[in-house]
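Missing here is one protein chain; the remaining ones are kept as they sit in the complex.
To keep things simple, chains are lettered A and B as they appear, and every chain counts its residues starting from 1.
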């Protein structure tokens, strides 16, 4: 019973994380689409109306940067990040398993570091009131927010993948006994 | 010990030469201090240098101070149209109470100035000369810096914002009709191949950009006294070199454009006055509105003869 309940809670937690990653991906996709429309709007204003296009380039860039960061957990969820698994193939099943634990943990570490310092950088921009050095003067905490959020969600998705493989492995070995 | 200096220019640029000069002088002084230069944005992107400098991650940089205008709005005065008339005026400005105020602002970011220096720039037109505000009306224009964009909008120009590296192809395909940037960028991006007229910095010029050699203050204070002295001595020598080279740079750019068969236009004092009047209503006004002690700083700058 108790085991079932923790199992259910775990599935619940990873399920929620997977949902969040999916939503994050939708937001990223919308931002990319928004960047397409905004760039076309800029070309229209400039080429057809011969008007000023001061702010568009900057916003478009921020949209794509934010889309990249928010897309990270989504791509992780769908196993879309490219990797080279030469060593695991060469090491055989047991070594591969160990190596996978090592790579997952080091991924968690490095993404954790990026989330933490990403948060710090965002916080610095917020408290010091940094803006971009353009006429638009975008408050930089807005685009920088994508750093802690994107890396943070990637961290969660990585942790959830990690939990999944770990529990799957242990459940399988339990079944064997 | 070793100091790291980063800048965005090639090793042929005068701003690199200034940095190199300081590095060489310090090395010659034999005070156990070396300066390692990272040119051509090989370490940080041009606009990303001030933050690591102020946090002590980078020791020195040659840096257009207005790039950091988003962090210290007062710095926007270092690329304000019509504020500086010519190189000698710029040099007087560097030693004025106005600059002391700016240096106090830098100190808040733990940044200090080693070498003062201004570089000038001008306008290019694809089909016609640009000397007066009326000339840019209706043209797709690329301006260097926020204040210039505001002033040009006031003159009826349409602003297209892009990196200076894109000016060449944008002029070529006709996306852009006019552009404004530094003399050295005009030459290094070979803009003279695409334009019919160049308005360089002459006796009067609108476009002056403060590009000092900056250093992290705590790092400087962490050096021993002989190291500090040799660094300051090197900086003084480099500053004189910087000023003389800046003037030569403008003349050289005119020569390059002339050889390429580009018409050279001149801005008269009356033209300059017209631009400055326009700037007062646009760029100056918006600066004063957006910076708490803006009017005070602007008056200080304008009071320098």
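Keep in mind that, in the parts below, a residue touches a chain if its C-beta (ideal position, glycine included) is under 8 Å from a C-beta of that chain, and two chains touch if they have at least 3 such contacts.
Assume contacts and distances are computed from a predicted model.
Per its UniProt entry, the chain excluded from the display bears the name "TRAP transporter large permease protein", taken from "TRAP transporter large permease protein", "Peptide/nickel transport system substrate-binding protein", "Cytochrome bo(3) ubiquinol oxidase subunit 3" or "Protocatechuate 3,4-dioxygenase". Residue in contact with the omitted chain (choice from B:43, B:60, B:179 or B:298): B:43.
Set against the missing chain, the residues A:54, A:111 or A:156 yield one that touches it, A:111.
Hidden from this view is one chain, which touches chain A at 25, 28-29, 32-33, 35-37, 39-40, 42-43, 47, 57, 60-61, 63-65, 67-68, 71-72, 74-75, 78, 80-88, 96, 99-100, 102-103, 106-107, 109-111, 113-114, 117-118, 120-121, 143-144, 147, 151.
What chain B contributes to its contact with the hidden chain is residues 36, 38, 42-45, 48, 51-52, 55-57, 162-163, 165-166, 168-170, 172-175, 190, 193.
As a working rule, only the chains that are shown with their structure count from here on.
Spacing of chain A relative to chain B, judged by their CA centroids, is 38 angstrom. Within the complex formed with chain B, the chain A residues making contact are 46-47, 50-54, 57-58, 128, 130-135, 137, 140.
Here chain B touches chain A in the complex through residues 47, 66-71, 76, 138, 140, 146, 149-150, 153, 157-162, 175, 290, going by the rule given at the top.
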